[in-house]
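Here the complex is missing one protein chain, while the rest keep their positions.
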Amino acid sequence: MTTKRSPEPLLWLLFSSGGMVAAMLVPVLLFLFGVAFPLGWLSPPDHAYLASVVSHPITLLVLFGLCVLALFHWAHRFRYTLYDGLQLKKHRVPITILCYGGAVAGSIVAALVLLRAI
Amino acid sequence: MSAQRLYRPPVSLTWWLRKPSYLVFVLRELSSVFIAWFVVYLLMLVYAVGSDPAAYRDFLDLSANPALVVLNVIALAFVVLHAVTWFGLAPKAMVIRLGALRVPPGVILAAHYAAWLVVSAVVAWVVLR
Partner (left out) sequence: MPDTITMEVWRYRPERESEPTWDSYEVPLRKEWAVLDGLNHIKDQLDGTLSYRWSCRMGICGSCGMTVNGEPKLGCSTFLTDYAPGPVRVEPLHNFPVIRDLVVEMGDFMAKLPTVKPWLVSDDEPDEDTEYRQTPVEMDDYKRYSMCINCMLCYAACPVYALDPEFIGPAAIALAQRYNLDSRDSGAEDRRDVLASAEGVWACTFVGECSVACPKDVDPAGAIQRYKLTAANKAVRDLLLPRGAR
């Protein structure tokens, strides 16, 4: 009996890892850079220090991993939100292209932006 | 048996408003959009940091814009919803056995929160030091 070669299991693994990584890293980062610093609750790091942190290879790797996995997490979940929430399953081909294409495009942009910061 | 005229009740577009648990589910699913927004925001930050101090200062000013702050507060709420629901569901997918005993779901849940705390503390320390 041949096994079904659906890409779903691998897409689900990406979704799953993305969900875990996003759950761990995004709240604190969004809190700091999206709320605490802008509202003056904490003072943001100066440019020189932040630039040195960002250009460190470990930071680049972690941030790239976060961006890629988080985007693929979004792609998978949003695809199913459109299928079920808005009942758009009949448009599954354009939706799939939009979601995973978006994730791929975002990953490329992430790579370029992060490399630029070295 | 005479011909049946089966009745098929239609599914409304607002099916997710029928029960609180359905609504929480849909909000949880929508949180993925705010995760994607965070990636965009993060890349804007990294771009500014990778430019010069002036660009970084411009980014900080932009981030203080009231509309953006409101967006990020909402995003933060959704992202925390994602994390909390994610950790809540993780024990269901992981059945870990040590010998004859199954690791209790509460332990798996606590481990996730502990990891979340540690990771957040490390990140905060790296950023704020």
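Going by the order they are written in, the chains are A and B; count residues from 1 in each one.
Keep this in mind: a residue touches a chain if its C-beta (ideal position, glycine included) is under 8 Å from a C-beta of that chain, and two chains touch if they have at least 3 such contacts.
No experiment lies behind these values; they were computed from the predicted model shown.
Shown chains touched by the hidden chain across the complete assembly: A, B.
The missing chain, though absent from the display, is touched by one residue of A:L13, A:A48 or A:A105; that residue is A:L13.
Contact between chain B and the unshown chain involves residues 2, 4-9, 11, 15-16, 18-19, 21-22, 25, 29, 89, 92-95, 100, 102. Where chain A meets the omitted chain, the residues involved are 1-4, 6, 8-10, 12-13, 16, 77, 80, 83-84, 87, 89.
Basically, only the chains that are shown with their structure count from here on.
Chain B has its Cα centroid 11 Å from the Cα centroid of chain A. The touching residues of chain B, counted against chain A in their complex, run 11, 13, 16, 26, 29-30, 32-33, 35-36, 38-43, 45-47, 49-50, 52-53, 56-57, 60, 63-65, 68-69, 72-73, 75-76, 79-80, 82-83, 86-87, 90, 115-116, 119-120, 123-124, 126-128. By the touch criterion stated above, chain A contacts chain B in their complex at residues 18-20, 22-35, 37-39, 42, 44-45, 47-48, 50-51, 53-55, 63, 66-67, 70-71, 73-74, 77-78, 80-81, 85-87, 106, 109-110, 113-114, 116-118.
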